[in-house]
Each structure stands twice: as structure tokens, then as C-alpha cells.
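Here the structure comes first, spelled out in C-alpha cells, and everything after it is commentary.
Of the protein chains in this complex, one is absent; all others appear in place.
Letters A and B name the chains as they come in the text, with residue numbers starting at 1 for each one.
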């Protein structure tokens, strides 16, 4: 958690820009107390002949799908806050390239998740804080 | 919403056929009152050595994953109707190529969704109708 899949036009971003994008994503979640290595961002080039919006081929969109596993936003105010902060990051990286953007987030069960053979420790636990400090999965 | 990811054999569809496929998908949702630009369809070629069904490599399948965000099918009758109408479109584009097919739909939270920095307007609202008429995201 979180897993971001970023679908974008061919050659829209250099490797350095993708790294910067993924770094901004990671910082969002680190600010919420999550270990940095929880954040996984995969970039996928989709050519114009394979990318359709409203039935028409496009090469000016970024479409992001996000899975949240470790933390779920329980109430409307929290959901709005999550939406706005994530939206701001995606918009910055889209508009800087003259692209339009869309994203949506799914929330999946925490107990059906594993990193390096371990169930990640409970939210706010000492073990989670240790994982965050050490930035790696440690048996607990 | 909706997001369709279509995994298919290499060179199964020409760009023109993909456009037709995406157009049929878009029309399905437009008939339900959704703006055309809500419909995003991404096509992904998967070679035989990377596509397994029942543990065996295949090059005769179309596997579609669908995320529904703007509308959820609440009751069994509605769910069957959604399943049948979507199934008919996918089957038409699979069998025309001698392919077999499978799809499944996930439903994700409407409030965790954004297009061009905006939360899409509520179901059936005047703003949603305007977005549908203008076929673009408009601040409301």
C-alpha cells in the first residue's frame, strides 16, 4: 500500500521526472506515518491507438489507479482531504506537460496483504514505527 | 468511471477495431446518462509467454477488468442487467476474432475519484447533465 498505476502517453515523462513524481507520492504517505517503502508507483506507456476516452483515441491524458491497503479514509471529511491532496500531486504532474488527468482510489482489505512474507504491522503500532524508521520489513 | 482494461493477444485488434470497441463501450454508459468522456478504455497486448489460463499459455483470450465508480448496481436484477449488457459487447468483439473471453467488474468509492481536479457531480444532478451535454469537466 499504496499501489499507484500511472497510465500515460508514450514518452510523456523522462525517468528523472518519473522518479520525482514517485517521490512526491511517497512523501504524501510518509506524512501520514507510513513507511516510505510501502509506496509503489508503476508507470505504463500507452500509445494513442490503445488509449481511448469517450471512444476517441487520445495522447493527452494521464489516468491513475490507486489501491489503498494500509489506511482507509472512514468519514467524508477525511475522504475529501485524501482526494484533494492526491489530486494536487497528480494535477501538478499532468498540467506541467499539458496533459489532462483522472484518478480513482480503491480500498482493499489490510489482512490480505503481505510484504516479503510478513503481514505489515497494525496501524500506529510500535512495529509500524520501526518499519518506518528503518524503511524496511522487519519480523515482529 | 468506467475504466476498462482490456488484455488481449498481440495484434488481435487493429487501431480501428479498438476504436470501434471503445466506442461501443462508451455508448453503453452514455445510454445510462453518463458523460461520454467518463468512459476510459485501455488496451494491453499480452504475448503468449505472459498470458496463462489454468496454468497453460494462451493466445486466444480476451480478459477485461472493469472499475465502476460513478454508478453501482444495487440490487440483483440491476446487477444481472449490467452483466448481460456488458457481456454482450465483450463477447461480440471476442467471437468476431475467434477468441474466448472473461470479465469482472469492481465497484469503487465515488468520493475517491477526480477528473481534472474536480469531484464529478452527483448522480442525476444538473451539473452532471451539463457535463454530459458539453462532454467535458466544468467547475460547478
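One rule holds in what follows: contacts are C-beta pairs under 8 Å (C-beta built on N, C-alpha and C of every residue); 3 or more make two chains touch, one makes a residue touch a chain.
Computed from a predicted structure; not experimentally measured.
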**Q.** Selected from B:4, B:103 or B:131 as touching the chain missing from the view
**A.** B:103
Q) Of the residues listed, B:37, B:51, B:93 or B:113, which one is in contact with the missing chain? A) B:51
Q. What residue numbers in subunit A mark contact with the hidden partner chain?
A. 1, 3, 15, 18-19, 22-23, 25-27, 35-44, 67, 69, 106, 108-109, 111-117, 119, 135
Q: Just the residue numbers, please: which parts of subunit B touch the chain that's not shown?
A: 7, 46, 49-57, 61, 63, 65, 73, 76, 79-80, 82-83, 86-87, 90-91, 100-107
